[in-house]
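Sharing a structure with you now.
For this depiction, one protein chain was excluded, whereas all remaining protein chains were kept in their positions.
Chains: A, B and C, in written order; residue numbering restarts at 1 for each.
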Amino acid sequence: METVITLLVGLLVSVATYLLLSKNVIRVVLGSAILSHAIHLLLITMGGLKKGGVPILGDKVETYVDALPQALILTAIVISFAVTSFFLALMYRTYQSIGTDNLHEMRGTNDE
Amino acid sequence: MRENDLILQTVSKVAVFIILTFGVYLFLSGHHNPGGGFIGGLTLSSAFVLLYLAFDVESVNAGIPLNYKMVAAIGVLIAIFTGMGSLLFGRAFLSQSSAYFNLPVFGKTGFATVTLFESGIALGVVGVVITIMISISEDV
Amino acid sequence: MNNILAFPMILPIIAGVLLLFFRLKPNVQRWGSVLTMVVVFLISLSILEKVMDEGILRLDFGEWAPPFGITFVADAFAMLLVTTSSLVTILCLLYAAFAKDEKREKFFLYPFLLLLIAGVNGAFLTGDLFNLFVCFEVMLLASYVLMTLGGEKKQLTEGIKYILINILSSWFFLLGIAYLYGTLGTLNMAHLSQRIAEAGQPPLLTTISILFLIVFSLKAGLVLYFWLPGSYGALPTAVSALFAALLTKVGVYALFRSFTLLFYHEPSITHTIIGVMAMMTMIGGSIGAIAYKDVRKIAAYNVIIAIGFILVGLASNNIESMQGSIYYLVHDILVKGLLFLMVGTVIYLTGKTRFDQVSGLMTNYPLFGWIFLITLLSLGGIPPFSGFAGKLLIGKGALVAGEYVMVAVAFLSSLFVLYSLLRIFLHMFWGETSILKKNQIYLSKGMLASCFILAVLTIGLGLGMSVVSPYVTDAANVLTNPHLYIEGALNND
């Protein structure tokens, strides 16, 4: 399972990288979102998959899956939500202000 | 935004209550079951998101006249000050503790600072998510 | 239990959030934030003293002993940086308070600045790798907002680039944490260090360490500084000064921590790469610094040169070079803040961004002109200003390490620093004045005061460097002897 998920992560990273290299900002944001998905998946894989029960203490289960990565991912998800929403708003504002979503038109000048 | 989505609006009203209840449940059950401050808060705010989608911003705001930035700020402050509470008892920052009380109605009730901490978190999350939503949708 | 350790991070957060409630009271915002940072500075100083007396201090949040809970670890290195950062923040806030950019002030300029410094201080203090990530995010989110606060076109477009590159590096950071956790099963840095030492840093860990190198290089502007010149040019003065003083330094700090505490077993690979990167950075920064006439760009490339220079100390990897880097870091935090305040003020006074469009400011603002000259010399590492001690020791350390090429590049780069700024000085400050007395914009004493104090600090620090020496010696000692840090961060008594 771990290998399969790792390969999936690899695929997601590839897709994300490809999108990140676009000149359209929306694609870039999607790329970043996919990259964060991929890394969350990877993080949980690193703790080992399905090696025990749900990490909620009960009487029936002897071993639990690694709970620490889950806590980290939860934090990471929230942070990526914060970042993504800010970035979306920025993208929207930028379009409103300069009328483009093309990075090529956002190069700025060298002032000379 | 949309005036004629009567069905959506009706469904939403019901759904919002369900979601709200579920959110509160999630928040409270977090200590022993899946859930907690974050998830509860997020769920609660998704209820509001739904409201905003179904109704327009102005009417929701008229119904719930809150400055969500301040809600978020208060949430953060609650979380921090809960953490600092332990300083008063000479404990390390963010030391949580719990105590049990015998309350008339609820019987033996556990009260943990964690709960307070998490309520700060939840409040913060709700405030932030709604602030974001309102800011963007108002502008649009 | 040293709860005081939490304050350099917590106090600014509390103040920042509280100030939200005083949105329309600019004076409360201004002086409230300055006051907060003064308190933070004093607290940091007292922690620093305590560290010198009692050794490395530790705070376990929630009283969960490491490696299970999160800890703040204060050694002299971290505390020196916290103290200096807080000091420079006071001055930048003071500048902002007098610059009275009311538009931004109404939109929470000060809360964001306070949250930024909270993240910075947290990053310096934390002893937990994942918490470092979170502190980074606090700092970065605040910087994202500050980057775009004001909504000018240039801010928005440069902001998009700045934010995307930083997001990318954050995800890489997370990736690195995932790998490290997968191999070592822990997050506490001291514990990580122990486990890496136990495993003898196998090749896989070296590979992962390079990933961290890339992550922190992106933050520090080491080789991968593409985001830096553009974004620093788009900011209001006080913010740009704070960015220049602090943001990259956090990356530098992380580089030093990770390659002295965690991945120090294979210097022939890791430190060699760092050395090459440091040289690339200095070269890139040097040619960038003389390429443009826009003063903000010149200043920004100077930030880059300094990063390379400081990293020479890490690459050389001996006690002298480490001491040198620490001296230089302290110096650079102050002087980069000063440089950006000066540059921003020049633009404020003249409305021009290119140095060939203005001349003769010396006639209009003599004291200001002299401060610029001091800034220039101090940045060039000329004694008796504060950069000299660091420059000297970095050079010595690199020579002892036999890194002759690096020494050559490093000292040549300081010539470029001098030249790039000298051009500004000669054009803008000397020459016939282009501003009539009656058209002269009033330079408020308050704005000048921040620059003046920083200039006095760079002289005072240069002359009185021996005051800082014991701290630096101690800090470098911990950096070169990781077991000291581990003892301080893990022992349970």
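The rule is simple: a residue touches a chain if its C-beta (ideal position, glycine included) is under 8 Å from a C-beta of that chain, and two chains touch if they have at least 3 such contacts.
Assume contacts and distances are computed from a predicted model.
**Student:** Since a chain is absent, check the UniProt entry for it and pick the matching name: "Na+/H+ antiporter subunit A", "Sulfate reduction electron transfer complex DsrMKJOP subunit DsrJ", "Probable glycine dehydrogenase (decarboxylating) subunit 1" or "Dihydroxyacetone kinase subunit L".
**Tutor:** From the choices "Na+/H+ antiporter subunit A", "Sulfate reduction electron transfer complex DsrMKJOP subunit DsrJ", "Probable glycine dehydrogenase (decarboxylating) subunit 1" or "Dihydroxyacetone kinase subunit L", the unshown chain carries the UniProt name "Na+/H+ antiporter subunit A".
**Student:** Considering all chains of the complex, which shown ones does the missing chain contact?
**Tutor:** A, B, C
**Student:** Out of C:Lys25, C:Lys103 or C:His483, point to the residue that touches the absent chain in the complete complex.
**Tutor:** Touches the omitted chain: C:Lys103.
**Student:** Just checking the interface: what residues of chain A touch the absent partner chain?
**Tutor:** For chain A, the residues touching the absent chain are 1-15, 17-24, 26-28, 30, 33-34, 37-38, 40-42, 44-58, 64-68, 70-71, 73-75, 77-79, 81-86, 88-93, 95-97, 101-104, 106-108, 110, 112.
**Student:** Write the list of chain B residues that the hidden chain touches.
**Tutor:** Considering the whole complex, chain B reaches the absent chain at 26, 30-39, 42-43, 45-46, 49, 53, 69, 72-73, 75-76, 79-80, 83, 93-94, 96, 98, 110, 112, 114, 117-118, 120-121, 124-125, 127-129, 131-133, 135-140.
**Student:** Which residues does chain C use to touch the chain missing from this display?
**Tutor:** Missing-chain contacts on chain C: residues 13, 17, 20, 61-62, 64, 67-70, 101, 103-104, 106-108, 111-112, 115, 118, 122, 130-131, 134-135, 137-138, 141-142, 144-145, 148-155, 160-161, 164-165, 168, 172, 175, 178-179, 181-188, 191, 195, 199, 202-204, 206-208, 210-211, 213-214, 218, 223-224, 226-227, 229-230, 236-237, 269, 273, 284, 286-288, 290-292, 323, 344, 347-348, 351, 353, 360, 362, 377, 380, 382-384, 388-389, 392-393, 395-396, 399-400, 404, 407-408, 411, 414-415, 418-419, 422-423, 426, 430-432, 463, 465-466, 469-470, 472-473.
Everything below uses one rule, namely that only the chains that are shown with their structure count from here on.
**Student:** Look at the interfaces A-B and A-C and say which one is made up of more C-beta pairs in contact.
**Tutor:** When A-C is set beside A-B, the one with more contacts is A-C.
**Student:** What are the residues of chain C that contact at least two other chains?
**Tutor:** In chain C, no residue touches at least two other chains, as defined above.
**Student:** Hunt down the residues of chain B that sit against at least two other chains at once, touch-wise.
**Tutor:** Nothing qualifies.
**Student:** If we count contacts the way the header does, which residues on chain C are in touch with chain A in the complex?
**Tutor:** Of all residues in chain C, those touching chain A are 130, 134, 137, 141, 144-145, 148, 151, 153-154, 156-161, 163-164, 167-168, 170-171, 174-175, 177-179, 181-182, 187, 230, 292-294, 297, 353-354.
**Student:** Please give the residue numbers of chain B that touch chain A in the complex, ascending.
**Tutor:** 32-34, 38, 125, 128, 132, 135-136
**Student:** What residues of chain C sit close enough to touch chain B in their complex?
**Tutor:** For this pair, the touching residues of chain C are 1, 3, 6, 10, 13-14, 17-18, 20-21, 59-63.
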